[in-house]
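Okay, so here's the structure we're looking at.
Heads up, one of the protein chains got dropped from this complex, but the rest are sitting where they should.
All chains are identified by letter, namely A and B, in their written order; residue positions are counted from 1 within each chain.
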Amino acid sequence: MKRVYVNEEWCLGCHLCEYYCAFQNSGESDMVKAFGRDEKPVSRIRVEDVDGEDGIHFAVSCRHCDDPQCVKGCITGALSIKDGVISVNEDKCIGCCTCVLSCPYGAIVIDEGKAIKKCDLCVKNGNGEPACVANCPNRAIVFEERG
Amino acid sequence: MRLLNYVIIGNSAAAVGGIEGLRSVDKEGKITVISDEPYHTYSRPLISYWLEGKVKDSNIYYRDKDFYDKNKCETIFGRTVVSIDKNAKQVILDDNTSVSYDRLLVSTGSEPFIPSISGLESVSQKYSFMTFDSAKEVKAALKKPQRVLIMGAGLIGLKAAEAIADKVSSLTIVDLADRILPSILTADAARIVQKHIEAHGAKFILSQSVKEFRGNTAVLSGGDTVDFDILITAVGVRPNTELISDAGGKVARGIVTNKAQMTSIKNVYAAGDCTVSHDVSSGSDKILALLPNAYKQGEVAGINMAGGKAVYENAIPMNAIGFFGLHMITAGSYEGKTHIKKSGSQYKCIYYSDDVLKGYILIGDVSNAGIYTNMIRERIPLKTVDKKLMFESPRLMAMPFAYRREKLGGIKQ
Partner (left out) sequence: MPINYIYPKYDVVRDSTRCIKCGACMRQCANEVHSYDDELDVMKSDSMDCVDCQRCVSICPTRALKIIPAENRLRPNGSWSQDDIYEIYRQAEGGGVLLSSMGTPKNYPIYWDKMLINASQVTNPSIDPLREPMETRVFLGKKPGKLEFDRKGKITTKLGPHLELNVPIMFSAMSYGSISKNAHESLARAAEELGTYYNTGEGGLHKDFYKYGKNTIVQVASGRFGVHEEYLNAGSAIEIKMGQGAKPGIGGHLPGAKIREEVSRTRMIPMGADAISPAPHHDIYSIEDLRQLVFSLKEATNYTKPVIVKIAAVHNVAAIASGIARSGADIIAIDGFRGGTGAAPTRTRDNVGIPIELALASVDQRLRDEGIRNDVSIVVGGSIRNSADIVKAVALGADAVYIASAALMALGCHQCHSCHLGKCNWGIATQRPDLVKRLNPEVGYKRLVNLVNAWNYEIKEILGGMGINSIEALKGNRLMLRGVGLADKELEILGIKHAGE
């Protein structure tokens, strides 16, 4: 199955993936407008940084595990896996954070007072290629099959 | 080949795990689900959210409406299993009918423990808070604001408190322990959460028990009295183990199973709050009454019942819970050295030994907590991670490059 993989050696820490992800999931067609609202759109991908000349940067988003702790532990049944893609039913999720407790990668994003947010490979909002991949300036994030 | 007959007693997370586990291996065998509750499978932890009005009726259900159809399950709801005849491989129901099984899953959960306090029978409105029905009863009783006394400042008592806080005229919570949430919080941490809950109108009376009830007045061990209209008891739960013990199966504090979730009785499996788990963070056996745990045990039982192979391991106590918008996540066991950071309502305490992370308490900012959980569960050696970074906040940056390369980059060494 095609997944989002991160090539850490090429990540520049520009954080653009976070902004494109949030935009893609905002339902807006204009990025300026999406971020112009008081309530900022939430990214499903996050970048960890150590700054400096020998800095380290990489992006983290849902790995869509074969044995997903988040789905199995979800107390509402809001998280489910279909064709290998784990997604959240935002109507059902109560934001209890049991998935945050379970995810080994920190790939579940808390959206205070609302349903949690997580990467669904842009299957709902995208056009084949996840927004983080399509807009990474250095191919540090790729969408491909790997062993 | 003859189709196998699977019978599941119970209809909550462990049972659903069992059904999904069974169907991942055996698409055709007959599954019969027996429950004393008349409901489509629902999520027990959601009853407080339902009562609070945050979860609508249709969303309390743990799986979609077509769940039993899709999984080809027969259901017998509103009937209680009274015994297991292991020789005849049958379960006997309370209407004296019987259901045969080739493999049986006991996922009977637990029931509220009602302490014997003198005068309890004189309380006119008393409820527990474990089932959808009990939540419905509380809701009906609170049609107009009343004075509520909750016995027990544990997870169930406090979730009930949160659910009704804006529907009561007064809310008092009494607990024998010296702090709230004693099963998951230390005294320091509990103080922060207590303060937060108190700000929403709840009053705590700690280190005291109810000595006696005189009608709608509780007499506390310290001598004070509390007047109330409604009593909610949430002092603890008791695992439902009788079916197994009566059938001669091994029971400790809960039903004892092997790693495949099989009980000491042939062809009989058990999962969920009625069973004992092995906590790898402390190395001891205990009941881990948690939904994720129940589901995973049920799934493992189901796979094995259907002839597949699965083991349940690396279990640890863990909880994600919140009250009035304050999140907390805890996991593992609280032993060894500590690393504590505190500011306002933000709190973090990490327990560790020389080798591994043992447990943690996070209050407020709980982002990425699963990275800690994983370290405990997988016993990742602390010497391979950047301890300083990791203690600062849960992050993959602290993990070795090779770990990230494999997990994020998909490249195995």
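In this section, a contact is a pair of C-beta atoms (placed from the backbone, for glycine too) under 8 Å apart; a residue touches a chain by one contact, two chains touch by 3 or more.
Bear in mind that the values here come from a model prediction, so they are computed numbers and not experimental data.
The hidden chain, counted over the whole complex, makes contact with A.
Residue positions on chain A in contact with the hidden chain: 7, 9-16, 18-20, 23, 31-32, 35-36, 52-55, 135, 137-140, in rising order.
One rule holds for everything that comes next: only the chains that are shown with their structure count from here on.
Measuring from the averaged C-alpha position of chain A to that of chain B gives a distance of 29 Å. Every residue of chain A that touches chain B in the complex is listed here, in rising order: 3, 5-8, 48-50, 56, 58-60, 63, 69, 72-73, 75-77, 91-92, 94, 96-106, 108, 110, 112-113, 146-147.
Partner chain A is touched in their complex by these residues of chain B: 13, 17, 43, 45-46, 49, 54-55, 59, 61-64, 291-292, 295-296, 299, 318-322, 325, 327, 329, 331, 366-371, 373-374, 378, 394-397, 401, 404-405, 407-412.
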